[in-house]
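The complex appears here minus one protein chain, its other protein chains still in place.
Note that the chains are named A and B in the order they appear, and that numbering of residues resets to 1 at the start of each chain.
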Amino acid sequence: MSSDSQASEGEVYSLNMGPQHPSMHGVLRLLLDLRGEEVIRAKPVIGYSHRAHEKMAENRNTLQFLPNTSRVDYLSGMIYNLGYCQAIEKLLGIDVPERAIYIRVIVNELNRIASHLLWFGTFLLDLGGITPFLYSFDDREEILDILDQVTGSRLTYCYGRFGGVTWDVDETFLTRATAFLARIRERLHMYKQLVTDNVILRERCTGVGVVSEALAKSYGVTGPSLRASGVAYDVRKAEPYGGYDRFDFEVPVLHEGDTMARFHIRIREIEESCKIIEQAIEAIPEGEILPKKMPKRFKLPEGEYYFAVESARGHFGMYIVGDGSDIPVKLKLRTPSFSNLSAMPETLAGTMLADTIAIVGSIDVVMPEIDR
Amino acid sequence: MPQTLTQLLDGSVLAMPIAAGLIMGMLTVNVLMLVWAERKVSAWIQMRMGPTEVGPFGLLQTLADMLKLISKQLITPSNVDKPLYHLAPLLAFAPVVAAVALFPFSESTILVQNDYGLLFVFAFGGIAVIAIFMAGWGSNNKYALLGAIRSVAQNISYEVPLILSALSVVLVVNAMGPTLSSGDGVVAINGLDLSHIVMTQDQQGIWFVVLQPIAAIIYFISALAETNRAPFDIPEAESELVAGFHTEYSGMRFSLFFFAEYTNMLIVSMLAVVLFFGGWDGPVLPGPAWFFLKSYAVIFVMMWVRWTFPRLRFDQLMTFCWKVLIPLSILNLLATAFVIAVL
Partner (left out) sequence: MSDGLQALADLTSASEEMDYGKTGLHQRHTASLENVLKVGKTFLDEGYILEMLTCQDLREKEEVMRLCYTFNSLDAVDRHLVHVDIAGGLASEQFEAPTMSNLTGGANWQEREVFEMYGVTFTGHNELERLLLPEDADFFPLRKDFGRIEDADE
């Protein structure tokens, strides 16, 4: 507490938060300069779970890279896995059978809800509310069970195949998914009464950590965090992929840009995802889940390609450079949390220490996705 | 029949050891039960089972935990301020034990009879702040220091509405008459004597929670803050400060803090029962049974609150105290004094 350097800087002292800290999600490390409880400067230190996915992509063929994708973001692994499949399909001009499109949409949105539920629980845990965490995990468990039934895994799915999906879904899956929708809607009503309307939560969140529209755009913030800042940008609407243009859903937008707005956006996104799943279950056709004719090797045509999907945290982009072989020359993964977190130093400066936790929690960072 | 245990043991050299042993035994059982209850209540609120394996309903789980903590090696981090670091757990622990001795569990079950029991309870409560700050400062850890600073600011602030709300009750007690009939006959009424507060409620046939509802609410909120319970558990806010002032403590030293925390819960609940809920007053069951039943009911509400609400921010906590609770409690005190003067 009494080193010379700290004494010379007067009242400012630095606090190292993480990578081992109860509320730093994963292995985020924040170097904070504090004056009392006020944060003067915040510097995120990342890279503790860097696994060189981009290097691995240049080392193996397109099919071998498929299991990697869901490890990039383990909370919305399905979206990443299927997103990668969709990118490769677009490059190679593979047509996906109708049934596979609907299955993909259902599992994607279930995965999105699971991711948002996990965020809901951990965010409230950051604010000191322990009980909602267990309720949302109970709900999430149901999704994991449903997805486990069809994919065989609970977190790092490798369900997608170029051209479709691995296994067909059965009636039980659809019944369970429908039952889950009824359950989550009931739960959302309870969450609203118990959590969203709680005066302490509102006091903690309203006006805290405002990310203005200009700031969000400057840092390339996407996903719910961007939509809470007043920009109606959702890749599912902006560049419809995987049949999302067939479904009727809204992109919730709020203009406050504060922690409370980000909270509301995610809750409303769960409702929108429910709507999509409902429509997909209703309209799912019978048929094949993989195309009849498939190339033996997935050779990437020469050229540059960019393909984006909306993950639970925002715009996940893949920039692929092919040279005619089945190993990409370059595969860049543009992950949303990376950009979202990069806006934090500017947002956190001037807030209270307790707000720092709330704000970092509210942008929903997943460290493996940032470190890749 | 001797009126108090002190009188029973008066003159015996064994008086002090026996009294201390009784308190320690009672408190240990109480803490073990409270921790078990906290885990069961939180499990019930969170759709879990809680402890089930050790003993019936997992009742012995906390005993096992305690044995584990006792048998752990005492680790002293290398850069701590050793005297402060070692003394702090003891200083946190001793006053809460002493404070319990002052409570009248029934008209005849008082370990230490003191005419100014209420003052002593608050005085002992004040010592805990020093212990917390010693722990935070002595640990030489930034999280611990931040937790200690928050804790001192919070505890000192919330003591003001706590005492003011208790003072309203004292005014009412004193206004109830110049004398009071007790087991010894008629004695002069003394609002600072814990048993007199209860006896007054008993004889008037009315609990002070009815006469002083605002004071009761203020007392309960301040008591939550005094014991660092959620939503006021800011000094040990896990998500920010890891474990606050006891971040660096482990083993038995940690358990002493833990022990003090849970005993503190019991003390504020017992004081709430004495001040507002008629103490040992109740039909059929013996006095101590009612006293503890009521205390545990208050504790249950504290647990319920803890597992339901998120945590406040530190500045909101202080604002709430100084701008809402303290003016309100002063107004309540003035209104009480005014009504008493007019009547």
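Just so we're on the same page, a contact is a pair of C-beta atoms (placed from the backbone, for glycine too) under 8 Å apart; a residue touches a chain by one contact, two chains touch by 3 or more.
What you are looking at is a predicted structure, and each value in this text was computed from that prediction instead of being measured.
Among the displayed chains, contact with the absent chain in the complete complex occurs for A. Set against the missing chain, the residues A:Ala52, A:Met190 or A:Met294 yield one that touches it, A:Ala52.
Checked against the full complex, the one of A:Glu11, A:Glu250, A:Glu282 or A:Glu304 touching the unshown chain is A:Glu304.
Although one chain is not shown, part of chain A still touches it, namely residues 46-47, 50, 52, 54-56, 58-59, 90-91, 93, 215, 217-220, 226, 231, 233, 238-239, 303-308, 315, 317, 319, 321, 329-330, 332, 334, 338-339, 342-343, 346, 371-372.
Going forward, only the chains that are shown with their structure count from here on.
Chain centres here are Cα means. That of chain A falls 45 Å from that of chain B.
Interface of chain A with chain B (complex): residues 1, 13, 15, 21-23, 37, 124-131, 134-135, 138, 194, 198, 200-201, 203-204, 352-357.
Every residue of chain B that touches chain A in the complex is listed here, in rising order: 42, 45-48, 140, 142-143, 145-146, 230-231, 233-234, 237-240, 242, 307-316.
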